[in-house]
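One protein chain omitted, others in place.
Chain lettering (A and B) follows the sequence in which the chains are written, and residue indices restart at 1 in each chain.
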Amino acid sequence: MSYIRKVPNTWWLQRKPYFLFIVRELTSVAVAGYCGFLLYLMYALSKGRPAYSAATDLLTHPASYTLHTIGLLLVLYHTITWFNVTPKVLVFHLGEEKVPAVVIAGAHYAGWLATSALVAWLLLGTGTSV
Amino acid sequence: MEVEIFRYRPEEESEPTFQSYEVPFNEEWVVLDAINYIKDEIDGTISHRWSCRMGVCGSCGMMVNRVPRLTCAAFLKEYYPRKIRVEPLDGFPVERDLVTEMDVFVSKLTDVSPWIIRNEGEEKPIEEGTYLQSPRELAEYKQYSMCINCMLCYAACPVFALDTNFLGPAAIALGQRYNMDSRDQGRNQRQEVIASHDGVWHCTFVGECSAVCPKDVDPAGAIQRAKLSSTTDYFKDLLMPWGKRK
Partner (left out) sequence: MVIAGNRNLGLVMAKSNEPIFWSLFSAGGMVAALFLPILMVITGFLVPNELAPQYTLSYDQVNSAVSGSNIVKLVLFAVIALPFFHWAHRFKFTLVDIGLRKISLLLGVLCYGGAISATLITAIILWRI
């Protein structure tokens, strides 16, 4: 009679790679949380100037700093693990050679830089409507 | 040094136990040497699988301090002077001591039809000679052909541990080995299995399968590529149902 070993639901706490995997997956909660905030901001915008001001005032609340700090660390972990994994999914050949992993990931990081620069310029650099 | 071994003797006990042995430390020894020493010199009742002792047969895979390893490739000096705990590979039923029941694994390998499939009427008769393949075409799938069926990837996979219906890393990598072989025309046929709920879509890209693979097959990469190609197939079928693929 073969013995079947039970898998504890705490399997992911037993080794570092598994723990980091779960952390990576849970970054999605931070992602959803922030997008929820953006949605709330848009909702406040639709309600008019006083509602929108109240919403942006929340950003000065200490809880906002805490949530943004934790959230940003998690979102950065998402971004980095996401881009680093792209060479495994996107495998191309240019002629005889396989495009190196560093190029695939690097292209994504470059795109990230460009997007961030664009968003920063739009929000910080332009004082009137886009 | 101390080597602790998972013991399970179905005729004697209903629950497994651990048994500790004192083994001489030797710079050149691997864990398999220690186990063989125990069996030869101390306790002949231990059951374990091994064969080539040089990392090509895939027989001696076991959990060494909770990490799936080929015991012929895990040196005692990596662990000395700490204790080594040896267990059968995770995810599989234990027949006896360090021996697992492999049936589930073997059936998954056959499920992906691991042979060259040609379309009806397109098989080359013997007189016409072999199918020609360029080095470039070989390079497409060579990595996935290096699998030695050691099952370390299944032992490392938490998805498989929780649900053995998952097709699993080695089987999907094997499927990809044929899908990417220029001589093969069976990709559609294999998609039934590979693109099913129990196929690639169970995988959450933990990545530990590739981390423990002793042959650098990178099954995780094979699976993600299969996800991408299954997705493009899906949308092609949806948006252009008249097209006919290989």
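We adopt the following convention: a contact is a pair of C-beta atoms (placed from the backbone, for glycine too) under 8 Å apart; a residue touches a chain by one contact, two chains touch by 3 or more.
Everything numeric here is computed off the predicted structure, so don't read it as measured data.
S.K.: Return the single residue from B:1, B:46, B:161 or B:220 that touches the missing chain.
M.R.: Within the whole complex, the residue contacting the unshown chain is B:161.
S.K.: One chain isn't shown here. Among B:8, B:92, B:144 or B:178, which residue touches it?
M.R.: Of the candidates B:8, B:92, B:144 or B:178, B:92 is in touch with the missing chain.
S.K.: Can you tell me which of B:20, B:134 or B:231 touches the chain that was removed from the display?
M.R.: The one listed residue touching the chain not shown is B:231.
S.K.: For chain A, which residues touch the unseen chain?
M.R.: Touch set of chain A with respect to the missing chain: 4-9, 12, 22, 25-26, 28-29, 31-32, 34-39, 42-43, 45-46, 49, 52-53, 56, 59-60, 64-65, 67-69, 71-72, 75-76, 78-79, 82-83, 108, 111-112, 115-116, 119-120, 123-124, 126-130.
S.K.: So which bits of chain B touch the chain we can't see?
M.R.: Contacting residues on chain B, toward the hidden partner: 91-93, 103-104, 107, 111, 158-159, 161-165, 167, 191-193, 195-199, 201, 204, 227, 230-231, 234-235.
The rule is simple: only the chains that are shown with their structure count from here on.
S.K.: Between chain A and chain B, what's the gap in Å when you average each chain's C-alpha atoms?
M.R.: Here chain A and chain B have centroids separated by 33 Å.
S.K.: Once bound in the complex, which stretches of chain B touch chain A?
M.R.: 8, 10, 15-16, 66-67, 90, 93-95, 101, 136, 158, 161-162, 204-208, 211, 218, 220-221, 224-225, 227-228
S.K.: Note which residues of chain A are touching chain B in the complex, please.
M.R.: Listed in rising order, the residues of chain A that touch chain B are 1-5, 7, 11-12, 14-15, 17-18, 21, 25, 85, 88-91, 96.
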